[in-house]
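Below you will find the structure I want to go over with you.
The complex is shown incomplete by one protein chain, all other protein chains being positioned as in the whole.
Take a look at chain A:
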Amino acid sequence: MKIDPIHQFNIEPLFTLGHIGNHTIAFTNSSLYMFIAVLLIALLMLASGRDLVPGRLQSVAEISYEFVATTIRSTAGSEGMKFFPLIFSIFMFLCVSNLVGVIPYTFTISSHLIVTAALALLVFFTVLFYGLYKNGLKFFKIFVPSGVPIYILPLVMFIEVLSFFLRPVSHSVRLFANMLAGHIALKVFAGFVAMLGFSLGALGWVGGVLPLALTIALYALELLVAFLQAYVFAILTCIYLNDAIHPGH
């Protein structure tokens, strides 16, 4: 009995779509789960009723709407509502795909750095371009914190610029690493149960109770993490967008 906690992250091409340069563009299991997430969100938001007194599905749709709207208003102000569709898309995409990914035998999209990096860069460039478009050169005030003595200002500015350009890195790696590590830990502990059982027989199955309990606990934790990381990603997006909307801080 061999346990491979990495196998769950394999990209399996389902069929080839075409070529760009010398890259093969394939429809992979990752693509499948991306579209499943989009489909689930569309179903949730479009198939739910429009009743005055909402049913369960409609409540979930409205709660997600209100939740994201409240998050934006509290972090980026009412001007941030311009980015409501973007932030809502990011949050729902990550939340739904992460939650789907916790189901055994499924694939977790955000366990691939390229995906989280692409989303983080999307946010980064949105902030950069919107900030420059809206505020012009005043946008660079975000690198010059007010009330800092002039003699340490260059150092502070250097740090601010560095942290600004490292944002996409921390933004994407946080989500990626959380999903990756959580899924590996789950697989390892779940693997112990089977390994003990198949190698030690009856004694092994009894001994497997402990890793099984741990797996259950971890599973609950992973459910929380799946939601929480999507939320963290969305709220960081709001905070970064707030810089673009109100550069002087």
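Going forward, contacts are C-beta pairs under 8 Å (C-beta built on N, C-alpha and C of every residue); 3 or more make two chains touch, one makes a residue touch a chain; residues count from 1.
What we mean here is this: contacts and distances are computed from a predicted model.
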Please identify the absent chain by the protein name in its UniProt record; candidates are "Iron-containing redox enzyme family protein", "ATP synthase subunit b", "Amino acid ABC transporter membrane protein 1 (PAAT family)" or "Peptidase M14".
"ATP synthase subunit b"
Of the candidates A:Thr71, A:Ser111, A:Asn178 or A:Thr237, the residue in contact with the absent chain is A:Ser111
Selected residue (touches chain absent from view) among A:Pro13, A:Gly77 or A:Pro145
A:Pro13
Residue list for chain A contacting the dropped chain reads 2, 4, 6-7, 9-11, 13, 17, 20, 23-28, 30-31, 34-35, 37-38, 41-42, 45-46, 48, 50-52, 54, 58, 61-62, 65-66, 84-86, 88-89, 92-93, 109, 111-115, 118-119, 122, 176, 180
